[in-house]
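Structure incoming, see below.
Heads up, one of the protein chains got dropped from this complex, but the rest are sitting where they should.
In this document, chain identifiers A, B, C, D and E correspond to the written order of the chains, with residue numbering beginning at 1 in each.
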Amino acid sequence: MRPSGRAADALRSFSIETGFSRHAEGSALIRMGQTEVLCTASVEGRVPAFMRGKGQGWITAEYGMLPRATHKRGEREAARGKQSARSLEIQRLIGRSLRAGVDRAAMGEIGITVDCDVLNADGGTRCAAITGGWVAMAIALHRLVEGRAIARLPLRGQVAAVSCGLLGAGADTRAVLDLDYAEDSAAAADGNFVLTDAGAIVEIQASAEGEPFAREAFDALLTLARGGIGELCAAQADAVRRATGGAA
Amino acid sequence: MRPSGRAADALRSFSIETGFSRHAEGSALIRMGQTEVLCTASVEGRVPAFMRGKGQGWITAEYGMLPRATHKRGEREAARGKQSARSLEIQRLIGRSLRAGVDRAAMGEIGITVDCDVLNADGGTRCAAITGGWVAMAIALHRLVEGRAIARLPLRGQVAAVSCGLLGAGADTRAVLDLDYAEDSAAAADGNFVLTDAGAIVEIQASAEGEPFAREAFDALLTLARGGIGELCAAQADAVRRATGGAA
Amino acid sequence: MRPSGRAADALRSFSIETGFSRHAEGSALIRMGQTEVLCTASVEGRVPAFMRGKGQGWITAEYGMLPRATHKRGEREAARGKQSARSLEIQRLIGRSLRAGVDRAAMGEIGITVDCDVLNADGGTRCAAITGGWVAMAIALHRLVEGRAIARLPLRGQVAAVSCGLLGAGADTRAVLDLDYAEDSAAAADGNFVLTDAGAIVEIQASAEGEPFAREAFDALLTLARGGIGELCAAQADAVRRATGGAA
Amino acid sequence: MRPSGRAADALRSFSIETGFSRHAEGSALIRMGQTEVLCTASVEGRVPAFMRGKGQGWITAEYGMLPRATHKRGEREAARGKQSARSLEIQRLIGRSLRAGVDRAAMGEIGITVDCDVLNADGGTRCAAITGGWVAMAIALHRLVEGRAIARLPLRGQVAAVSCGLLGAGADTRAVLDLDYAEDSAAAADGNFVLTDAGAIVEIQASAEGEPFAREAFDALLTLARGGIGELCAAQADAVRRATGGAA
Amino acid sequence: MRPSGRAADALRSFSIETGFSRHAEGSALIRMGQTEVLCTASVEGRVPAFMRGKGQGWITAEYGMLPRATHKRGEREAARGKQSARSLEIQRLIGRSLRAGVDRAAMGEIGITVDCDVLNADGGTRCAAITGGWVAMAIALHRLVEGRAIARLPLRGQVAAVSCGLLGAGADTRAVLDLDYAEDSAAAADGNFVLTDAGAIVEIQASAEGEPFAREAFDALLTLARGGIGELCAAQADAVRRATGGAA
Partner (left out) sequence: MRPSGRAADALRSFSIETGFSRHAEGSALIRMGQTEVLCTASVEGRVPAFMRGKGQGWITAEYGMLPRATHKRGEREAARGKQSARSLEIQRLIGRSLRAGVDRAAMGEIGITVDCDVLNADGGTRCAAITGGWVAMAIALHRLVEGRAIARLPLRGQVAAVSCGLLGAGADTRAVLDLDYAEDSAAAADGNFVLTDAGAIVEIQASAEGEPFAREAFDALLTLARGGIGELCAAQADAVRRATGGAA
């Protein structure tokens, strides 16, 4: 039995609420168990300087945590004067993942910034940010099509993410899906898997927390992830459909 | 008629929800119309360095806005590398206001940090932060009494805040209560009034946006504020009662 | 009796010396008792980016303290790597106050930066900075008119500032004008009042240091301030007249 | 044929030179083709604050590039005022990887900082840093054993890293080992594989540069990596043996 | 004839006024022509961390310019977020120069910070800061002896500074003493000479602005400097005597 009592291949109960943000062109408040991340997509008239003149769009992601999203209050990054290395690493991952789901040439030189702010943290915040961020981005892209700023929806499929990890030790090691904070703290290894709705790989980051682990164990994590991503993609599609009155 | 259609002395519809934050010792999600601020109170084992050895408690406040809480996305302060002068000024105001409501000698050397993060902004965020922050702080203080960390509730009364402003010009100038963003942008002058439930003054900040204004106009703003504060204090007391099963 | 031995409604002895700065378009060294603030107005060819293309001028203020302007040496803000929140808050106040005294449309797209640097501090530095800053700015504007950079003097009246506070406690509480450092440290409440020579309100910031205070006490502070501002405005006018050979 | 003309499973010619740094307790200058990284291990009397009192050692890694290590000069991070998000991400990876190869309980509260500075960059710098950093660290640990600061060599095996990528498109896609800069720029996907000499997984980071890719392609990358790591580990062992007169 | 009309070996008219700063343990407002620098010496209970436990004192210097001390307003260093490289270089020079004049072992572990802030700049600010800074420091040391914090005056002689430069070109090149801003801008080479009252060398910094220059020209600069330093040291001694009622 895993600490959460869930089956090895069970996601936490989850939901994706759209429209929480009053002003953003797209927004999604995603809840994965006790983890809550508010994702907003902001359309900007132009792309960053390094992309200008290429006729392509760009997606930038930023990630933050409210100071008391965690068990113990964390220092406010704005007060500390910089984003932590962890935040920077996570927002780079989110940005790469979301860009992989978009046909940037079809966007024209439009920039979208996806902000992912963790309101409550209980493990898996970066994966929730990717899954919710994709919904916010997709809604904003739908709006751009409706407003005729772009000719057709430049989505190449859905992108979602989930973590998996190895619990226990030795012969008792089991691979489990969607770690909460307590499970993550106890895991011998974990990985974040960003996949498309078709099961293709966008990004994998897996690391041993203690002992290095075998290839077979890694394979089990990837297999579990693929199952969880299917469920998440269904919820994404449903959320976008509800928000836009159309299909993702 | 004011832009919002409200009577001159009418607050926006508002609510104070407690418990939104899973981990904080006290939390309040306050909604004033379309403005939403999440306030959390975090109890820390000790006071800041400059207060040590004085046998008194301390309340620190921090204020931030999610980048897309506003009509146009604002730069993330953590990415920019510092809090804006506006944020710093607001969090100093919140801190002073909350400290005024507490008997710090009765707290002992306990520190509380109240984080006020704006999820959606439509005017009046600093006032909402004070009103909601007081609720979060009061709940955390109740918890400290329950846990016998302090002997009795060190509250000296309730502290709440509201803005008022002057709309129109010349003979048509009217003082109105609780400005939303559109009204704030149109106001000839506005003020933020931090008062106790007994109507005493904690802090007043009033400034002319255009022409300097007369003392009589200022008096009208203060009178309106006092009325609004009464309603807000009733809601504060109710929220704390619900969250703690007792009286504020 | 107040600590300084002054009557409740007596300003400290004060003076405004112009021309101390060799290079600035306008300058005023203001002394309020032991407090000395050097104010310089620098005319810049253009307005800040957010004001361009609007046909209006802009006044920016910056405030600093020499490290040993105070009883105990303070860390040099430039060495510390940022201005303190207090400095930022004060310079925003000075800027708003000076802008309120100017007809910005009549200035054209000229920018003026008013630097207020405290050489010696004994309370009331922000008020002295506003009073002296207005003189430096007025002289610079006169020069612009003389040099035909602008057609007419774009001043809408004089702006000056003074602090008032409540000394004593309970029935012995008295409102006094123009607090020095020792009085400020002892005050139960204080306020900074920025008024025009006609007595109109530009900005008010008042706060309880300890117990919240009554509206009547606030009214007494405002009445005192109005009297003091009259004396300061007379000295301002005189200083500008001497520096420019004309009337303010 | 791949751009470099190498066989799909061929590493670049490489070497590991020890002792380049005059002062460091361990050092390795690793060359992977045209990529050169100077790795130094500095023994510090104590562990970082968050690890104190746990009786365990700690390995910290820092990563930098000389400004002209690259084709086009990059801004000096020290002049820019912060390390780039890329540098921070890489040094976190190096640190985790090296810690995975050490029995930290057997180290006692000794800290080692491994600095990896890129002198010349031609792709694969982070992998070279891990492979070379392990050698520098191992030499420093040997010295600690020789100096009787620790009782036995606290190494749990060797840790090395290599990148692999997918070149070409569609049916012509081939997995290749150890990408140089030109290959990396052309790759449809690439991964960094940190493995032990026994082939166990320490960390995997793989991402699609363009189209998401299939699980089978990922498997091919991992298989290639395992082969390359074997060769690198042999060179590591040899370098440490030469530097210490013993076995790794 | 030099631009200022002065003889080649003539200092500008100068003065050293003590006591300008109300709070500092020692202060000197030095005027060298139109250049004015306010120097304050602040006694601190302890030395910097790197000097603790050595039984010696320490002198730290800090240097700044008011934004409008110059012809064109300079950005406020505190607003810019860091001291300029020029300021840092100058304050290091001032600190080394003043420490050279003190018997630090005789001070005990007392720290003195000498702040040199330029109120008006017309060339030679760093030299004026050293000359005036020595006066402020000497007065503060006298006070420490009077207050019996140290047993005897730990001064090893006077330290003063002056600049010299080469004006003209080719056969018309002349060495001149104490450059003002216009002369400094026109000089082919200049040097800052920090000497003791006995003519010994504390520090020399000389550099060619254009063409490298001959050793003979350098010798002429040093000879001029020695003469000017004699006059400055007499004024220093006089200023300290007046301020302390004793001899320097």
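Criterion: contacts are C-beta pairs under 8 Å (C-beta built on N, C-alpha and C of every residue); 3 or more make two chains touch, one makes a residue touch a chain.
Keep in mind that what you see is a predicted model, and the values were worked out from it rather than measured.
Across the complete structure, the visible chains that the omitted chain touches are D, E. Of the candidate positions D:M1, D:A79 or D:A171, contact with the hidden chain is made by D:A79. For the chain left out of this panel, the touching residue among E:A151, E:A169, E:A182 or E:I201 is E:I201. The omitted chain makes contact with just one of the residues D:A69, D:I139, D:L153 or D:V194: D:A69. In the full complex, subunit D makes contact with the omitted chain through residues 20-24, 27, 34, 38, 40, 42, 44, 62, 64, 66-71, 73, 76-83, 87, 113, 115, 117, 119-122. Listed by residue number, the positions of subunit E touching the unshown chain are 82, 85-86, 88-89, 91-92, 96, 100, 157, 189, 191, 195-196, 198-208, 210-215, 217-218, 222.
In this text, only the chains that are shown with their structure count from here on.
If subunit C is left out, touch-linked groups of the remaining chains read A, B, D | E.
When you average the Cα atoms of each chain and compare centres, the chain farthest from subunit C turns out to be D. We define each chain's centre as the mean of its Cα atoms; on that basis subunit B and subunit C are separated by 28 Å. Residues of subunit D in contact with two or more other chains: none. Pairwise, the chains that make contact are A-B, A-D, B-C, C-E.
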